[in-house]
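One protein chain omitted, others in place.
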Amino acid sequence: MNRVRVLALCSTVLLVAGLAAVQAQPASPQRGGTIRVGITQEILNLDPHVATAFSSVQVMDLIYESLLRLNPKTLELEPNLATSWSVSRDGLEYTFNLRRDATFHDGTSVDASDVKYTIDRILDPATRSPQASFLEPVREVTIVNPFTVRVTLKRPFAPFLSLLARPTRGIVPVNFELKVGDPRVKTLGSGPFQLAEFGPGSVRFVRHDRYWGRDAQGNRLPYADAVVYRVIPDPATLRAAVRAGEVDMIIGFGVDITAARTLANVPELKIMSVPDLSYSLLGVQHERPPLNDARVKQALALAIDRDQLIQVVYSGRATAAGPIPPTLEEWRPVAAARLPNYRRDAARARQLLAQAGHPNGVSIKMMPIPTVPEVVQIAQVLKEQLAPAGVNVEIEQVDFATFLSRWRGSQFDTFVSLNSGEIDPDVHLYRHIHSTGSTNVFKFKDTAVDQLLDQGRSTPDGARRQQIYGQLQQQIAEKVPFLFLAYADLFAVARANVNGFTPGSTRSMRPLMETWLAR
Amino acid sequence: MSSSIQESATPDRTGVAELPSTRPRSLVAIARRSPKAVTGILVLVGIAVVAVLAPRLAPYPVTEMHAVDRFASPGAAYLLGTDFFGRDLFSRILFGYRTSLLVAALSVAFALVIGSALGVVAGFSGGTVDTAVMRTMDILFAFPVLLLAITIVVIFGAGTLTTVLAIGIVYVPIFARIARGPTLVVREQAYVEAARALGQRPLRIIRRHVLPNVSTPIFVQATINLATAILFESALSFLGLGTQPPYPSLGLMVSEGRNYLELSPWPTVFPGLAIVLAVLGFNLVGDALQEILDPRLRPTWSSS
Partner (left out) sequence: MMQRYVVQRLILLIPVLFVISVLVFSLMHLIPGDPAQVILGFENTDPLQLAAVRRDLGLDRPVYVQYGRWLGRVLSGNLGTSVRTGRPIGTLMGEALPFTLELAVYAIALAVLIAIPVGTLAGTTSSRLADGAMQTLTLLGLSLPAFWVGAMLILLFSVHLRWFPVLTYPGLAEAPLANLRGFFLPALTLAVPNAAAIARMVRASLVAVRREEYVKVARAKGLSEPVVVRRHMLKNALIPVVTLVGIVAGYLLGGSIVVEQVFAIPGVGRMGLQAIVQRDYPVLQAVVLIVTALFVLVNLLVDLFYVFLDPRIRYA
């Protein structure tokens, strides 16, 4: 249903591919071998429904599979464990037909009871699943027959299918916890790989031999025998590791334009990139003076120069952000330059501040999230940009748990962070800016925005829904719930003998099952 | 039992020797006898001068970004080049010296005052007070240094003052131990016993007899800790828990630049050299002081 297209520019771009590498590429994939992946952040928890850390979520779709999946290139919804589905006319009943050849790592087959168990597990408050809020519209799950399952919703919910395409809603077997023990450190899924070793600073996954997936020639996937994640917290060391061949590829936080630039001239490496669905933002607490005044927020928006920000922090490799990601063409994203309050006008900003009763400017604090390396750089650029407009910024760095605690408690003037993007505009926006949204820590309340958001999720797909999000983009730009800053390009760097890997806008690592090492 | 250990020939566990009661000689004498001291002092005075005059000497505002001149090489426009944001490295190093010296000076001053007071009181009072104070110091001393500092920073929130507090607290036991040793020795001296017998107030005795003897080893230790404090501050900043950007500290500059070594070495090399120079300055002076003041040449050393 969601016919989401990715801009042509977004497909994998090879900045540099060593000539030798291109020539050496054999025609057919080679099986076997261990792919060593370097990442900067510790993998903490492998329970698909409970994990929250980015690094954990990133590896989840190697182990667990959801009913649907996103095509990493086009971001279209595709069959996965469900081969086909239908939606009742009232939009309340979704019926899924499951594939019959999928098995869990213990050899048992994946069937309708597992799907029901999974959704029930996520919704059970005892699971403490952060995914529960996403599946809140579900009323009940019914087993129609062993390979058909029906999900009934409380009310029509347009983005529902997109919710089922995330690895964090991956299917687990009935009595999961009894079978697996502690699912934080042990796994039992149906994905292409299974956990073999959860060691300090390294996690090893081995091939699921009975995995159903096949390539275009009918060969069984995955190609590789194993995938090992090495945690290398320091980005410079991480780059040195791939350069020296200690790991086969590096990806994730810390692999950025700097990695692309510094490694571009190394002949045995190739650099891949794709625009991120996630966006950096400047969060604003709407109830705290002086930011409780609409004019001050507008001044803040007018003081920011996104182009310069992107030039400095991302060396130009990012897109100025409006509320809808530019990769989601179907939703008609309005380019940032054409949105109100998006063009820098320091004089007007000062004027607005004066009108709001701050002729000498205002002082605010800005808290960057510590886990995303470029965020503290963004904060520094923003501070410089805001100063001439009369906004004096004090940057306060805090550790991760403090950030989280203050974020949850809305104890901030402003913060800089990264929000993960979603392919459906409702999931992308609702929880952050609806007055009842689960992550509206901004305390943003606006009836017009609320109304549009409510309409957007209950209107069945189509032109009308598109229109709603068109209006919403304008509203958001005018009312400044928070500042969308940039959708950066994501990078991955691989050794020349790594073939078949496609980085995705959702940061999925699933393409590793189609990745093979030339020997 | 425990006192018999202390009186044995074993050096104190800190490696801190109990120094004889030499009084500090005049600076001129020191200079004549030790070119090392002169070099060190010249380096430090030079650094102190540029730090104080930084607002006048810096060619650019310290946080000003030049988006078109990112990672510029050293040259006419930017004496030492620019960093990731196109900020002038020379200006930032001048201001960075301010932060580093301020943090080092304040944290050592904090540790010196609190630590020496505790050490002198413990040594002078003896008995339960001594045991209580020194056991507390032992515990603080045994606590993993950087973890303690990080915990303090996380509790109070990162910033220059917190850094001072964190480093200061970590250094307190070092000064307490150093102050206690000579105090114990002095306490047993005949003239102190006499003063006590004459009914002099303890504070007066401490001021007139104990402090002059304690001040020398403490002074030496302070110079050394000033050196390690600069390294300590840079380690905290490296972990993102020290000075808050965009204000520069030398450690922060190195850790910011380190990620871009392959693109441009200057943002890492110059602040790194600036750290080395300042630390070396303190180490030279500390080293020279030890040689001059302690004929047995027992260096004191502490780790960060």
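Residue numbering begins at 1 within each chain, and the chains themselves are lettered A and B in the order written.
What we mean here is this: contacts are C-beta pairs under 8 Å (C-beta built on N, C-alpha and C of every residue); 3 or more make two chains touch, one makes a residue touch a chain.
What you see is a predicted model; the values in this text were computed from it and never measured.
Chemist: Of A:120, A:246 or A:478, which residue touches the hidden chain?
Modeler: Touches the omitted chain: A:246.
Chemist: Going by the contact rule already stated, which one of B:57, B:129, B:195 or B:239 would touch the omitted chain in the full complex?
Modeler: B:239
Chemist: Which listed residue, A:204, A:295 or A:406, touches the chain dropped from view?
Modeler: Checking each option in A:204, A:295 or A:406, the one touching the absent chain turns out to be A:406.
Chemist: Identify the residues of subunit A touching the omitted chain, counting contacts across the whole complex.
Modeler: Within subunit A, the residues that touch the unshown chain are 42, 44-45, 50, 52-53, 125-126, 128-134, 182, 184-185, 198-202, 230-234, 236-238, 240-241, 243-244, 246, 399-402, 404-408, 438-439, 441.
Chemist: Counting contacts across the full complex, list the positions on subunit B that touch the omitted chain.
Modeler: 1, 4-5, 8-11, 13-15, 36, 135, 138-139, 142-147, 150-151, 154-155, 227, 231, 234-235, 238-239, 251, 254-255, 258, 261-262, 268, 272, 275-276, 279-280, 283-284, 287, 296-299, 301, 303
As a convention for this text, only the chains that are shown with their structure count from here on.
Chemist: Could you give the separation in Å between the centres of subunit A and subunit B, each centre being the mean of its C-alpha atoms?
Modeler: Inter-chain centre distance comes to 46 Å.
Chemist: Spell out the residues on subunit B that touch subunit A in their complex, using ranges where they run on.
Modeler: 63-65, 67, 70, 84-86, 154, 157-159, 240-241, 244-246, 258-263
Chemist: Which residues of subunit A touch subunit B in their complex?
Modeler: It comes out as residues 235-236, 239, 258, 261-262, 308, 311-312, 370, 373, 376-377, 379-381, 383-384, 395-399, 402.
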